[in-house]
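Accompanying notes for the structure given below.
In this view, the complex is presented without one of its protein chains, the others remaining in place.
A and B are the chain letters, set down in written order, and residue numbers restart from 1 in every chain.
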Amino acid sequence: MKFRAEKRIDAPVWMNVVVTLLFVSFAFVAGGLFLYTQGVPPLSAYWIILRSSFGSGYDLSETVVKALPLAMVSIAVMLCYTMLIWNIGAEGQALLGALAAAAVVRYFPAESRVAMLSLMAVAAAVAGGVWAGIAGFLRVKWNVNEIITTLMLNYIAIRLLEFFIYGPWRDPSSLGFPMTKPFIDSARLPTLWGTRVHMGLFALLVLAVVMEVIMRKTRWGYEIRVMGDNSRAASYAGMNYFRGVVGVMFLSGAIAGFTGMCEVAGLQGRIQAGFSAQYGYTAIIVAWLSHLSPALSLFVAFLMSSLLVGGAALQIEMGLPLASAAIFQGLILFFVLGGEFFLNYSVRLDLGPAKGPDAHEKYAGGGG
Amino acid sequence: MTEGRGAVPLVEMRGITKRFSGVTANRDVNFSVEAGEVHALLGENGAGKSTLMNILYGLYRPDEGRIFLDGKPVIFRTPRDAIAAGIGMVHQHFMLVHTHTVWENMILGVKDTPFVLPKKKIINRIAEISGHYGLQIDPSAMVWQLSTGEQQRVALLQMLYRNVRVLILDEPTAVLTPQESVRLFETIRRMSGEGHGVVFISHKMREVMSETHKVTALRRGENAGTVATSETTEEALAEMMMGRKVTLDVNRSRLNAGKTLFEVRNIRVLGDRGVEAVSEVSFSIKQNEILGLAGVAGNGQQELCEALVGLRPLLSGEIKMNGCRMEGSSPRRFIREGIYYIPSDRKGVGMASGMDIVSNSIIKKYWSKPVGHGAFIDWRNSAACAKRIIEDFDVSAPSLHTPVRNLSGGNLQKLLMGRELSEAPKVLIVMHPTWGLDVSATRYVREQLLAARENGSATLLISEDLDELLALSDRLAVMFKGKFMGLLDDPASVPTEKIGLLMAGAPVEAA
Partner (left out) sequence: METLIPILAAAVRSGTPILYATLGEIVTEKAGIMNIGLEGIMLMGALTGFSATLSTGRPWLGLSAAFAVGACLGLIHAFLSVTLGSNQVVCGLAMTMFGGGASALMGRNQVGMTIKGMAPLDIPVLSELPILGRVFFSQDIMVYISFILVFFLVFFLRCTRPGMDLRAVGDNPRAADAMGLPVARIRCTYAILGAGLVALGGAYMSVVYNKFWAESMTAGRGWIAVAMVIFAVWNPMRAALGAYLFGGVDAFQLRLQAAGTSVPTPLLMMLPYILTILVLVFISIGKGRKISLSAPSALGVPFYREERD
């Protein structure tokens, strides 16, 4: 008796959905067991997560608030992943965007809200774009591993932000807290419906539509998909891989940078220590779980955001570290990765002729 | 040549069936090899020869059927079991680790090797075996530094080192010059003389008739018969293998070549490892002309092709299209000038194989009307264009949106040829166009190349198959270690041996 795996030609959509949901729930079972071993009652923990993120209108709005940057950044990174370029530095690119926006507010304040916000958006997009573009350039020019460069640029961006808020940009009236002065009114994104949900929501919706159109309908989107499928075929067809990678990295960084600007201008209205809650990393999961579809990422980001909101609630109510939410993120990725095997291969128990010596051998990818 | 063979076969396969994701590669096949026998396994591409032998070698497990060794049933779960039982195989793509030395490859997977590798002892043993069989090799060389012929020697030695009794050779002469093939057959005769059984996979009738004792033909995964070589003829074998009479003869009409279209002068190109892969190559091609390029793979053909379509920079030299200098231009400019390229690596270079037929059909024209539409792509026109290729070039596919990777080798090549030829190329560069295709697809591809010639294309045809080159080319060049060894104006009149000598690097005068 042994397991046999056979490659599937194409898995139907419903199977994708079912398998993904099944394995995500496995992840929560595993996560619950893990919490249990750590002396945390899993059911009450899950209840806290659910209640805190969906319990009331206000909670729901908070979940949306946190889903906004997640979805935006995930759209940014999925652009790169379509090309098989591993930009895992969206975190740093968002920080740079926020810094650039703050710099504009500080040095070129404008009375008009439209002028101020547009200026901030452009500055943030360029800053994030350049930050990511560096890694893209190094990758295509000298084949420098972009996973490492984007990640190192994350750490550098964090230190850079610290430098400014502890140093030259620190608000003298903040009683020593590391934060900048509050932004002027024209530099704030208006909020909606009396909640903390800000105008970034519309930007996100527009972005998702635009990205869907770019990927499906335009020459550029087509090029990106060909380059991601087979870069050698792309060069063979006369596509410029160099410009493709740098361009995609720039755009990706620009979106991430813009996200950073939305966060400071929409929520805090200033930059303070620990301003970003690791959205950059969570967005990677969102991108992966939504199968690199911008539209789908809106939905996935919302669910993932409930985990972040829940994580914060767990910190308050059960005294768990904020980073605990990362356990679930890691587990979900593990299980969904494992689940993909069952989408690509059909596995069956084989009671065929080869009995005897290999009775207890598991079919391990042909290697035995 | 038939003396000294025993009655009980060395190895026997009975009722072998093997399926891959629903495709039956072998159905109820019986096959056996006796001691001292050279047994040809004949069949078209895709007939299941390699699959059957990979089962005997323990790489694949049969879904049904059994294997007997000296009359006793055995189960091979891995190649390790097969090797231990005395069965060895030299694959078409040699199973060598390129970054290892020759001697390291020799002992790879050998069970009783001590923890610390006894380098001296191994090298002595290699010298002993290679002396005995006339297979000279430098044991300390890295495999990637060796020529294809030398690598085959390493692969053979690898098996002899393991004292195998049955040796399977998968199309061993496909990568050799005619002279190298002669030497290989000497080694094979020596082995069978010593009582080894040899399975010789091939589709070259001539070799099968002169070098083997017995022939088994496979057809669509089934055994189409086993006969003694001395009691059959080439024609009978061909019919056995194909089930019908198919010839590969194509009609090459007499055409007067037009004006010179494509000129290359003294180009030098670097290979991936930083050594010069193409040195001082010059030639020109006229309209309505096919220039054949013979040579063993790995002598710079790949790099030459890439340089000719702008994918690889030149160190020096000129490329002229219609008198205009092209070197240094982007690959897209080459395409716009009408220079089209059919690469040998269809899935790795020619296609984005995860994408569908429509997306792959427009890969060289998505920027211009009617497919490109400003910044957008008109998918309706794209689908129409894909449909035209599929109909004109006889591609069979479930739908226009099938990922290209799911197409069979023949259909993939037809799609690729169709995409390039439907653009009415002025210059066509084609590499190994019929590699791995079955007879009918091969014939189709060759006819299409001749049709392009009649329509005015200037074609550079690179192939390892001399018969193909002689059947299609107006002129023939031979490449060895990055250099052109000679340009033959009337290739059909030149004896094959002479071309073989050129392929092995002999200077023109000697040849």
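Here, contacts are C-beta pairs under 8 Å (C-beta built on N, C-alpha and C of every residue); 3 or more make two chains touch, one makes a residue touch a chain.
As the structure is a computational prediction, the values presented were derived from the model and not from experiment.
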Option from A:L153, A:A256, A:I271 or A:A312 whose C-beta touches the chain left out: A:L153
Of B:I75, B:L108 or B:A236, the residue in touch with the unshown chain: B:L108
Absent chain, residues of chain B that touch it: 20, 57, 59-60, 78-83, 89, 91, 94-100, 104, 107-109, 111, 113-117, 158, 272-274, 347
Absent-chain interface as seen on chain A, which is shown: 7, 34-35, 38, 40, 86, 88, 138, 142-145, 147-149, 151-153, 155-156, 159-160, 162-163, 166-167, 281, 284-285, 288, 319-331, 333-334, 337-338, 340-341, 344, 364-368
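Basically, only the chains that are shown with their structure count from here on.
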CA centroid of chain A to CA centroid of chain B, Å: 45
Chain A residues within the chain B interface of the complex: 6-7, 9, 217-220, 222, 225-226, 229-230, 232-240, 352-354, 356-358, 361, 368
Residue ranges of chain B touching chain A (in the complex, touch as defined): 21, 61, 63-64, 75, 77-78, 309, 311, 330-335, 341, 343, 348-355, 359, 363-364, 366-367, 372, 375-377, 379, 406
